[in-house]
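Of the protein chains in this complex, one is absent; all others appear in place.
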Amino acid sequence: MNGTLTWRGWLLDPAPVSRRQARLGRWFRAWLAFRRNGLAMTGLFVVSALVLTALAAPLLVDPRAAILQVLTERLQPPSSSHWFGVDELGRDIFARIVFGARTTLIIVALVSAIVTPVGLGIGLAAGYFGSWIDAVLMRITDIFLSFPRLVLALAFAAALGPGIENAVIAIALTTWPPYARLARAETLTHRRSEFIEAAELQGASHLRIIMSQIMPLCLPSVIIRLTLDMAGIILTAAGLGFLGLAAQPPAPEWGAMVSSGRQVLLGQWWVSTIPGIAIFVTSVGFNLLGDGLRDVADSRSS
Amino acid sequence: MCRLLFSVLSTFLGLTCVTFFIGRVIPIDPVLAIVGDKASMATYNRVRSEIGLDLPIPVQYWRYLIKVLHGDFGNSVITSQPVLQDLLRVFPATLELSLMALMIGVIFGIPLGVIAATHRGRWQDQVIRFGSLIGYSMPVFWLGLIGLLVFYAKLGWVEGPGRLDVSYDDIVPVVTGLITVDSLFAGEHEVFWNSLGHLVLPAAILGYLSLAYVARMTRSFMLGQLKQEYILATLAKGLSPFRVVWVHALGNVWVQLVTVIALTFGSLLEGAVLTETVFAWPGLGLYMKNSLFNADLNAVLGGTMLVGVVYIGLNMLSDLIYPLVDPRARERR
Partner (left out) sequence: MSDTPLLTLRNLRVVYPGDEGDLVAVRNVSFDLGRERLGIVGESGSGKSTTGRAIMGLVAAPGIVTADEMRLAGKDLTSLDERGFRRLRGKKVAMILQDPKYSLDPVMSVGQQIAETHRCHFRSSMNAARAAALDMLAAVHIRDPERVYALYPHQVSGGMGQRVMIAMMLIAGPDLLIADEPTSALDVTVQHQVLAIMDDLVRSRGMGLILISHNLHLVSSFCDRVLVMYGGRVVETCAAGELSKARHPYTRGLLASLPELGRRRAELPQLRRDPAWAEG
């Protein structure tokens, strides 16, 4: 008890003695503010549950159950042996939901892994170098920004053929522009700061200044934006899946699962409904988490 | 004005670049598709140069651009008609659906956003925020399915998939392409009510999603305006809070909302791709989806181009409307 109290005191010390203590203290205060927000905590819980489910999927259910077709049991309603029922090909829906969490998480992770460096790179370069580089890069960004997202993704999928990788590329292509804008705006606010000038005077290279001084300042807002966008990415991915353009059967993907249940919707509602609820809950979770993070960031900056 | 023109033109060129690029990277060899894989090398090369694939890329792009500017998107493989003709036939259905949804989104979304902002932190705010959170977290195709299941199959309150019952097909002459409007003008009330019955569910579902977005944005814009000094001044004059909120604060929010509404309409066109698939609504989305699965690339790219052009048009429109609501923007032109 005493130990935790001193930890807390050390973290909340208004006069930190080391840079590490200051930084940890800042994170801890943000966490305290975040923890007060019940909805944001719900979001954090949902997202953690998704990540854990995806990681521990093979431990939760037999990996074969997700694609194993037991035709004698097809279209059984939810029961104690099949929690979420059985689909039209006799596959256990619970197992498919659990493994579908992996598909969703992979898509989200890959899109983030593409969008963050691309958006940051373009935005930082535009904001840091200014002049014609800025003009050209931002023109390109604006062009991509004014494209219809799902339709462009559709066109790419049509050209590249269906599949998770292509869905990821299509989504990433239409997602990066706001990040470039954001990174550019952040860069511009810091570009003329004295600590940048100081680094320039010390002879630091452009690349070094961008990577070590400016990028760390852009990252928080990019991460918050990414969290807020997650729900949109998941919905777009599920939409592509629903149209049959993401994961190909028999791989479990929530959007495709909703689609395959359409034929039996009237008689066996659970086949379509349950994966839909999974998509919905996940996207609510990301939205709540993103809103909470943004609130914390806003209250810190104001 | 010059800026606007430049931005419209560069966006359009960018759009054609992307569709051109997509048309090039497609793994199917277009020459092979025409001549078949048993053709001789000579035939192959002849066809290849006939369709211009041996020319340098910039020249190919230039030819493509000229064709697009003439409204030539090639022929559709499925309907074997010019793609443009197909697009013009299916687009009104999408327009009818998304316009209706936009109306729902704006008529309900803006007042709800205002109420949420003026009751910040109280139950009204919580309910509206929660309702819109659900809206923008919802997979639209799934909501459509559930809607069909509940309101059509179980309750029978609305008509089923499609735009009209089969028995009402081809009664009303096509003028605008919007069946509800055409049937009203033709005086066919029965057709009107039937088409409205078909329209109401998909429009309500799409409308709910745009409502969620519009309400959320209105709320945050309103919160920004309510902090301004002029709000204090209008209160100090003795105006009622109603007038302060709905005339002064909202009057300033309109300036920002114009862009949001244009964006919403754009995203509704996209949402239509999924909604139309669920509701078998014979619009652009369903057309593109069907073309996609029949490897009808001309049709897909033509549809992409059409949606892109509508997007550009919407951006232009919001730039033109802007000065009407913001006196500060009037001088600049």
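Labels for the chains are A and B, by order of writing; each one numbers its residues from 1.
Assume a contact is a pair of C-beta atoms (placed from the backbone, for glycine too) under 8 Å apart; a residue touches a chain by one contact, two chains touch by 3 or more.
Quick caveat, the model's predicted, so the values are computed rather than measured.
Student: So there's a chain missing from this view; which of the remaining chains does it actually touch?
Tutor: Touched by the chain not displayed, across the whole complex: B.
Student: Which of these, B:Ser49, B:Gln81 or B:Ser240, touches the one chain of the complex that we don't see?
Tutor: B:Ser240
Student: In the whole complex, not just what's shown, which of B:Ser183, B:Asn252 or B:Asn315 touches the removed chain?
Tutor: Answer from the full complex: B:Asn252 touches the omitted chain.
Student: Going by the contact rule already stated, which one of B:Leu232, B:Ala280 or B:Leu320 would touch the omitted chain in the full complex?
Tutor: Final answer for the missing-chain contact: B:Leu232.
Student: Which chain B residues touch the hidden chain?
Tutor: 228-230, 232-241, 243, 248, 251-252, 254-255, 325-328
Throughout what follows, only the chains that are shown with their structure count from here on.
Student: On a C-alpha centroid basis, what's the spacing between chain A and chain B, in Å?
Tutor: Measuring from centre to centre gives 25 Å for this pair.
Student: Which stretch or stretches of chain A touch chain B in the complex?
Tutor: Going through chain A, the ones touching chain B are 139-140, 142-144, 146-152, 154-161, 231, 235, 238-239, 242-245, 255, 258-259, 262, 265-266, 269, 272-273, 275-276, 279-280, 283-284, 287-288.
Student: Given the complex with chain A, which residues does chain B contribute to the contact?
Tutor: 7, 10-11, 14-15, 18-19, 22-23, 25-27, 133-134, 136-143, 145-146, 148-149, 153, 266-267, 269-271, 273-274, 277-278, 288-289, 291-293, 295, 297, 300-301, 303-304, 307-308, 311-312, 315
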